Every structure is written in structure tokens, then in C-alpha cells.
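For this view, one protein chain was removed and the others were kept in their places.
Each chain carries a letter (A and B) given by its place in the written order, and its residues are counted from 1.
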Amino acid sequence: MALKLCSTGLVVEENSSYSFASLLDAILRGIGQVFLQNNSYAGLLFLIGIFYNSILFGFAVLVGTIVSTMTAISFGVNKDQIRAGLFGFNGALVGIALLYFLQPESLTWAYVIFASACSTVAMASAIRLFDVWKMPTLTSPFVLTTLCFLLACARFGRLHSTQILPTAGLPMVITVVDGVVNFSTVVEGLFKGIAQVFFQENAVTGGLFTLGLFISSRRAGVMAILGSLIGLMVAWGLGASEPAIRSGAFGFNSALTAIALGSTLLAFNTASVIYTMIAAVATVIASAALSAALQPLGMPALTLPFVVTVWLFFLGSSLFNKLRN
Amino acid sequence: MALKLCSTGLVVEENSSYSFASLLDAILRGIGQVFLQNNSYAGLLFLIGIFYNSILFGFAVLVGTIVSTMTAISFGVNKDQIRAGLFGFNGALVGIALLYFLQPESLTWAYVIFASACSTVAMASAIRLFDVWKMPTLTSPFVLTTLCFLLACARFGRLHSTQILPTAGLPMVITVVDGVVNFSTVVEGLFKGIAQVFFQENAVTGGLFTLGLFISSRRAGVMAILGSLIGLMVAWGLGASEPAIRSGAFGFNSALTAIALGSTLLAFNTASVIYTMIAAVATVIASAALSAALQPLGMPALTLPFVVTVWLFFLGSSLFNKLRN
Partner (left out) sequence: MALKLCSTGLVVEENSSYSFASLLDAILRGIGQVFLQNNSYAGLLFLIGIFYNSILFGFAVLVGTIVSTMTAISFGVNKDQIRAGLFGFNGALVGIALLYFLQPESLTWAYVIFASACSTVAMASAIRLFDVWKMPTLTSPFVLTTLCFLLACARFGRLHSTQILPTAGLPMVITVVDGVVNFSTVVEGLFKGIAQVFFQENAVTGGLFTLGLFISSRRAGVMAILGSLIGLMVAWGLGASEPAIRSGAFGFNSALTAIALGSTLLAFNTASVIYTMIAAVATVIASAALSAALQPLGMPALTLPFVVTVWLFFLGSSLFNKLRN
């Protein structure tokens, strides 16, 4: 097996049988898989949505997806997993998250490339680990990799964070409710909630993402809207601050939970729709809890609330006979 | 399958075949299962003990147990698990814990109802997760649910905590030993240690709990007393503060560990009694460690020290041939 070093420093099999078209397809599906859609058109629309909001983030997503997919190919992952984009979506998110929280300097790009390669190892590891329960990895490899690479910056003087990275602090019980929620908060928050899955606080981008979801699966589109709306409403009812609600901060995890349970993992019947809605509400509590839990580390919760809630409701579903058809 | 919404907002099968008597039995066994006793008389005595100390907490336990049991019935959990009270004890503890740490306002009660329903999902999930090792869930679903719902309050302005919730802080190595331990510290601490399993700092309540344990199983009763005593003595020896010892704070986890390993999970012989006592001592260390570990979050350790220690000693026991008969 002849090996050569390619320009990104990763090892690629010389007579690799991936055509350019099949690689492009795998990469677009990888971007689509961020919303659990194994669909290259959806992936393309997501990518357009990101480039619409920011060229920097568009490139970050591309670099992350390409590096993580190439790493998987280099170490010999089975073709069907590559083609489904399973080794692209974590890299896509790692790329965008690191450039969201770190200054776009050359060392950061090197860091992004290495982190994206590591996300492939984390994904392979997660697949093997959760296979015992036939449980999906969701975006756990992305969360693990990103938190690890962001936390590490506290020890390394040459990596510089942006102002967006939360400051470490002790969580305090807030007693005031900030700002007044009105109709524009709800509409903006709804679509920004969907856009925030890719860290884009932009309602038009959220609209493009929703369109991509409807192209791939009507049920996924409906679930994303319902999930984001539930996230927003519950956060409002419990007294979250208006700016946080408007920014979509309480929408994206619930949207992902609704898509995962409501259109992918469970059989479709009345009980499972109710179950999915309970999970979407629970995701809001989990978001608040995990964001507070990570505060002493100055770390964002990312999509961890979605991951943890869906795991819980997915594992639990096996004991609930009403959720079967 | 016709479905209707019942008053608590949960879905119940119309022609449910649970009689009132069997439901009552399941609920009392659910309360009994907090001490690992599948026994309705024990559950009744525990309930009386709680009402003796506080009517509010008595209602909290009832609401939590009923909601979590009804949720399990609604989603079609198998009848034998419902009847053994397996879907009641986490709700019982979630109900009491949330009302212990949050103001008894109407939003808190709604929060308790939703959290108790979620504890059922967490329980189903934990059963499936730990089935791989044939490992009991213990009260892990309660701990997970309660920590999540308490932590979330840091982000929600409409939920108000009581003074009892610890303040977030950095753990410091204490160098002074507070107060003098005397005979009354030991007696009070011993029974309050047993009462604290249900968050009741009341020696009479602890006495009623002990009586309930003896009714259900003499070995469980002896183990509870031994465990609470060991917890107290070790904490004293290592220099814990007198008020903490008197309150039973170092007794309840050790009491539960001793009951679980000494009367439920292991074969009964000399080596396993010694093993159980080592576990009871280890539980004190785990209590101190987990309480310090959760301090930056301002969160209580609840029964997590018991859960973690018993898991460790239970899993480990499979390699120790002397613990078999």
C-alpha cells in the first residue's frame, strides 16, 4: 500500500477510488448531516446559507468537512460511511466553532485542521462506543473535540480567543427577567434558532436552512420549526432574558431534538409526537443547565443539550411500548 | 388505541386495566423503593414519617410518585415494572428535592410535575443503559433529573431558590475542625442520617424510616443503622465539622450503600459483609469529594455518592471470588 503525504499533511491512499464527484457528494452530505439529513441538496443550501451570512464561516465549514472526510478516507473507513457524510458533519461544526471563538490567525487554521482530523477519530470512537446500545452518535464528537480544543487555549499563549467566548464565572441564580418579548422577538428567534445550529445569528440564513430541510424531508422541516418555537416559548415562560430568546440561543438545540426524535429515530404515531414535544421542552431545561454547568470553565454548551436529551429519550423509548407501531 | 389527556396533562390509556388498589400499591412501593424496599407497608411508613416532619414535603413526595408512575403507564411500560414501584421512587425524590431547594410557588409545582415525568424517561433510559452490565440504576435518574432542573434555574428568572441551595464557590481545603462531637451528636446524627435519604432532618422521622425498613427486611434495617453509624464515625475521624455530622449529612449515603450491598446485591457471607463495610467507609470519602466537586456549580451532591460507590463495588464484585457463596 503506497502512501503519500498530501498538502494538508494527511495521508491519502495513492490509488484511491473516490472520484471528484463522489467526494463532493460526500462533503455536501456531510454538511447536510449537521441537521441529520443524508441529502446533498440540503447540504448545498446549508452551505449557501452560511456563505450568505459570512464568507469566513463558509470557508471554515468547507475546511472542516474536507479535512475530516479526507482523514477518514486516509485511515481506511468503509466507503458507505464516507458517502453518507458520516465523517464530515463533525468536522464542519468543529471548523465553524473554532473560528467563531478564536481569532482567524494562521495558527488557528492549523488548529482547525488538526481538530477536524481528531473529530474523525472521535467519531469512529463514538460509533464503536454507542454501538452497544445501537445509539446514534449525534454531534457528540463535535462537542467533545471543540470543548477540548477551546479549553486547551487557557494553557497556550499563542492561541487568541474572540470576545464571544464566555468568561469563566460562577453560576448565580438570576432573579430579574430582562426585556420584553414581543412578536418580532418570536419571529426572529424562531429562524435564528434554526440558523444557530451552524452558529449563524441571521434570520435569512435560518430561512435558507429551513428550505434545505423541507427539500430533504417535509417532516424534518416541520419538526425544526416546531422545535425552535417550543424552545423559544418555554424559555420565555420560565423567564429567560429577551436578548437570549431573540438570538435563537434557546431554539437550536430544541429544533435538533425535534428533528432527531420526530423525523428520524422514532416510529411515527400520536404518542411519539407527544414524546418528541416533551423532549423539545426538556431540551430547554438541559440547555439552561448545561450552560450553567460549563460557566465555571468559560465554555459554551454547543449542541450538548440536544445530544444528551436525545440520548436519554432514545434509550428510554425502548421501554415505552406506545412508541412502537 | 384511544388516548385522552388527563388533568395533569399526561396521556393515559382509556381502558387502562390498573385498578385504584393496584395503583395505590404501586405508589407505596415506589416510595418504599427509595430505600430499595419493594414493600408497600415500608412505603406507607416512610410517607407517614415525611408527613410527620412536613406536610409540604409529604405532598411533594405524593405528587412526584404519582406523576412519574402515571407517565410510565401512559407510554406503555410493562406492568411488572410499574407494580414493583420502579417508576415511582425517582419521582418521589425529584418532587421532594425540588421543593426543598425551590420556593413552593405555582411555577415550581408545574416544574415538579414536568421534572417527575422526565425522571420516568431518565429511569427507562438508565435501565436500558445499565442492562449491559446487569447493573441496577439505583437513584441515578433522580440525581440526573434534579441536578439538571436545579442548575437550569440559573438561567430562568421566574424560578426562585430557597436559602438551602448551596452558593456557588471554589472548594477550599479547610484546616480547622469545627465543634466538639459528643454522645447527642452521634445519636441525632445516626437517625437524622437515615431521615436525610428523604431530605428530612428529623430524628423521629429517621426512627419511623428505620421501623419501615425492619418491617420490610431485618437485614436492611441493621444495614441502615450500621451504614449511618459508619458514615458518621468516619467523617468524625477525618475531621468533618460537628454541625454537618449532627445533621446526618454524612450518614444517608453510607446507609443506602450498606442496604444496597449488604442486603440486596451481594451474596451474604463474611467477606461480603467486610466488603460492604469498606464500601460504607468509601461512601464517606465519595460524599466529601462529590460535594466539593459540585461546589463551583452551587449544587448539592444528593445521593450521587451512594450511586457511584455502589456501582463501583457492584461491578468490582464480579472479579472477587470470595464474595460468591
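As a working rule, contacts are C-beta pairs under 8 Å (C-beta built on N, C-alpha and C of every residue); 3 or more make two chains touch, one makes a residue touch a chain.
Predicted, not measured: the structure shown is a model, and the values here were computed from it.
Only one residue in the set A:Phe57, A:Phe89, A:Phe149 or A:Phe209 touches the chain that does not appear here, and it is A:Phe149.
Note that of B:Phe156, B:Phe191, B:Tyr275 or B:Phe306, the residue touching the chain absent from this view is B:Tyr275. In the full complex, the hidden chain is touched by chain A at residues 1, 3, 11, 13, 74-78, 81, 107, 114, 117-118, 120-125, 127-129, 132, 147-161, 165, 168-170, 296-298. Touching residues on chain B toward the chain that is not drawn are 132-133, 170-178, 235, 237-241, 244, 270-271, 274-275, 278-279, 281-282, 285-293, 295-296, 311-323.
Everything that follows uses one rule, which is that only the chains that are shown with their structure count from here on.
Remark: rotation between chain A and chain B after Cα superposition is 120° (nearest 5). Centre-to-centre separation between chain A and chain B, using Cα means, comes to 35 Å.
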